[in-house]
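Only one protein chain is missing from this complex, and each of the others stays in its spot.
For chain A:
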């Protein structure tokens, strides 16, 4: 029975045109994983076309999913993921050391290109899991494991042993980390660009100083909610000439002396001084004079600063400041929205700390 013209057209449509179009769409835009998988399950020709486009299968995203550990293993068993570059398990459930162990034992071939691993919130993972996953991921550049209290210096020792190219490390909330880890990080990652040690409360001046001396390329440093550092450490921040982002929220020992040193980091764009209660005008004025590309500044809760510091900021940084939080700065008399816009014409955001 000969196919009618209509049938031929339909076949061309579904077997040639549609796969081509879907391939165009998915390679040009970053389709969410969910939609990509749905497309895979539309038709056989679509399946074939998409699977044979390697650029589509470089990311595995299981964030917030249940059974993520098992799903990850099932995914890595598929050939199309053999060159995966990024794995996202942020707040995924059911990710345990045993899954990472199986990854190491059975799927190490698929992880050779892995550059970005997000284990944020995977609280069941311990040092042993870290040992397993780092052993199989030599190309890792970005590693994030926030809010995990089981990780200790031992886990970090595995990281530095197996992954030599880390540039971005997020250990926020990993309270088991101590100065020892920072020393290892400093010694092994001298090209580190971003470090987040929010709430790593065991760390002292000594640990931090290692970083500042060795990681001179650091662009982003997050010391949020770390209140035990002193000026002894803060003064060494001047060594980080490339620093663009610095979060010192809660740095209650930071004095103007510390800020004089920080003012030497000329490239700072973002500076969070929320609750840095010892700071006065002198320190902020120094920042204004030194960090002339400043875009984001929070002085939230600092009662020792006055209108003087705003004048200085306006004099030096009015072209660049777009975010300024002076809530709770009762020493500043003129800080209504209108007052601030007069001083900082590009100001868009007036509150960051909430």
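Just so it is clear, a residue touches a chain if its C-beta (ideal position, glycine included) is under 8 Å from a C-beta of that chain, and two chains touch if they have at least 3 such contacts; residues count from 1.
What we mean here is this: contacts and distances are computed from a predicted model.
**Student:** Which protein name, taken from UniProt, belongs to the chain you can't see among "BTB/POZ fold", "BHLH domain-containing protein", "Integrator complex subunit 11" or "EF-hand domain-containing protein"?
**Tutor:** Of the names offered in "BTB/POZ fold", "BHLH domain-containing protein", "Integrator complex subunit 11" or "EF-hand domain-containing protein", the absent chain's UniProt record gives "BTB/POZ fold".
**Student:** Using the touch definition from the top, which of A:147, A:234 or A:260 touches the missing chain?
**Tutor:** Of the listed residues, the one touching the omitted chain is A:147.
**Student:** Which is it among A:181, A:280 or A:323 that touches the chain not included here?
**Tutor:** A:323
**Student:** Using the document's definition of touch, tell me which of A:39, A:119 or A:282 contacts the absent chain.
**Tutor:** A:39
**Student:** Among A:189, A:229, A:296 or A:316, choose the residue that contacts the chain missing from this document, as touch is defined above.
**Tutor:** Of the candidates A:189, A:229, A:296 or A:316, A:296 is in touch with the missing chain.
**Student:** So that we can see where the missing chain sits, which residues of chain A does it touch?
**Tutor:** Residues 10, 13-14, 17-18, 20-21, 24-25, 28-29, 31-35, 37-47, 64-66, 71, 74-75, 77-78, 90-91, 93, 120-121, 123, 146-147, 149, 172-173, 175, 198-199, 201, 220, 224-225, 227, 245, 247, 249-250, 252, 270, 275, 277, 296, 301, 303, 323, 327-328, 330, 335-337, 348-352, 354 of chain A touch the chain that is not shown.
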